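Omission of a single protein chain aside, the complex is shown with its protein chains in their original locations.
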Amino acid sequence: MNQAQNPLSLSLRRIWALAHNTFLELVRLKVFYFLLLFAFLIIGSSLFTVQFSFQNPLQVLKDVGLGAMSIFSWLLGLLCTANLLPKDMEDRTLYTILAKPVSRFEYLQGKLYGVFLLLGLSVLLMSLLFAGVLAIREQQEIAELARNLSAENLPAAVAEIRAATFQMNLLPGVVLILLKAMLCSTLTLLLSTLATSSVFTVLTSVVVYLIGHVQGIAREAWLAGGQASPLLKVLIAGMALAFPDLQLFNVVDEIAVGTALPALLFWQVAGFGGMYILVYFLLAQLVFSTREL
Amino acid sequence: MRKALCILGLLAGFGCLKTAAEHYLLTVQRSAGFQLATLSGQTRTQLGQTGFVAALSGFRALMADLLWIRAGSAFDRTEWPRMQMLLHAATQLQPRAVVFWEMAHFHMAYDASHSMRLNVRQQPAAALRRVAELEYVQIGEDFLKAGLVFNPESATLWQRLGELYSRRRDDPARASAAYAEAARKPGALGFLRRMAAYELAKVPGKDREAYEQLRSLYLEGEPQRLPNLVRLLRQLEEKLAVPEAERVYTTPSAPSGTPASR
Partner (left out) sequence: MSATAILIKDLCKEFPVPFRRETVKAVQNLSLEVPAGEVYGLLGPNGSGKSTTMKIVLGLIRPSSGSTEVFGVDSRRVESRENVGFLPENPYFYKYLTGLETLLFFGKLCGLSGRHLRERSFELLQTVGLEEAADRRLGGYSKGMLQRIGLAQALLGEPRLLVLDEPTAGVDPAGAHAIRDLILQCKQRGITVLLCSHLLGQVQEICDRIGIMDRGELLAEGRIDDLAGKKNQIEMVLENATPTLLESLGALSLASGARVVSQRGARTDLEKFFLDVTRHRS
């Protein structure tokens, strides 16, 4: 065959081939059209929010955008991941791939990285579009102000507008949105190694997502040790132990109104998310490696 | 079977570890100003089922905006109690948005309370109108104080509290304290220290302290020597019979100048 190479680089090349292929699959399945919805939403609400006089229209637009980014990236990751394994198994492409010198560990990694690649690119595209629309609206608002306000009051009003647009300090918040979507994708991958139908995978993943966002409430109630019935206590404790607290990744709303995210805190939350991704992935590998194909 | 138990044990161990990590992260985040929103019963009622789920899963700020916009339409129809509930829900969802607290207090302590005072058609008794007016001032004050719990470092909210005590309560002592607090916050505007001193000067028995504050402001230099400050300082010097030699403002004929700022 070809020249002898070290097994690690060969393995990385295989993983990359699988990841690239997964990414290509998703792109050619036209999942990016899904992002058009995001574009419609942002541009639509940018036109729509003009009529809100009671609340700063740019603030509303920003909140729509950040919320939509959070939901869209999650949904994209979930729907793309849920079908990867079942489809390969159904079409028996999995046999062809695993009959090559490819380990299941490499295969699973490749699939997941492909989804991560897609998510990263999607979040980047959404951010760019979002920042672009906000910048245009910002210019319009400032032009409007310049017509209506005296030169004396203008700088303060302009500063207020600027504060409501897309700023660099939002970036760590956006990264955490991406990380949350990646975590949920890994969870979906884990579920799909367990499941026999993708309907089950999707539904369970959605439920975990919803519970993940109230988990914090349950956990704090459990740790505070209130007066609940023993059954309820066990239930709440189970919920706290089994589900991830996804609310911890939602920091962008506070950043948007001016709360500074300390760098250490960002890395702590990011590390926490990374740990979750790792654990879910290893579990998925554990299940997948023993699964009969 | 043993393997399954082993895995289950490991998972439980991980669950405990991650729960501890989550608790720690939540504490750190709260102290940095994150995760402070409360979704208590009233807020939930205002949101409805769908809105509640949306607020939990990424659309919290947007839900706050929507509540806020609904509060705007309540304002247009002068439905004050409804507006109060909506403002409350919005601030609970987005407690770090200072502008929400600020505007909420303003709509209650000024708009709503004025509206109560002028509400002759529905409430002919002046005394009762006055009671209603003061109730809304109190609601506005409560908004500010609640906002300060979430944003203790906000100069704006402290300033608004000072204004409320000064204009709506005729309570110069508390107004002065609030202004002084505002002046100590990061990003505070320069006039807040003067406001604190002006209010203090209105408090009976605080002449000496007010005088000291005004004097030290005066000594800071030209930008502080505004006509109001100079006038008050002179009055207090007279009132306290400050010896001529100690007076900062000895020659009434000297040009006080018209300082540039404000």
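Each chain gets a letter, A and B, in the order it is written, and its residues are counted from 1.
We take it that a contact is a pair of C-beta atoms (placed from the backbone, for glycine too) under 8 Å apart; a residue touches a chain by one contact, two chains touch by 3 or more.
Predicted, not measured: the structure shown is a model, and the values here were computed from it.
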item	value
Touch partners, limited to displayed chains, of the chain removed from view	A
Absent-chain contact - pick from A:Leu10, A:Leu36, A:Val199 or A:Ala228	A:Leu10
Options A:Ala99, A:Ala151 or A:Ala263, residue touching the unrepresented chain	A:Ala99
Hidden partner interface residues of chain A, rising order	1-2, 5, 10, 13-14, 16-18, 21, 24-25, 28-29, 91-93, 95-103, 292-293
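One rule holds for everything that comes next: only the chains that are shown with their structure count from here on.
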item	value
Computed distance of Cα centres, chain B from chain A, in Å	36
Contacting residues of chain B [partner chain A, same complex]	7, 12, 14-16, 18-19, 21-23, 25-26, 28-29, 32-36, 39, 53-54, 56-62, 64-65, 68-69, 71-73, 75, 94, 96-99
Complex contact set, residues of chain A against chain B	52-56, 59-60, 63-64, 66-67, 70-71, 74, 177, 209-210, 213-217, 219-220, 223, 240-242, 244-245, 247-248, 250-251, 253-254, 256-262, 265, 268-269, 272, 275-276, 279, 286
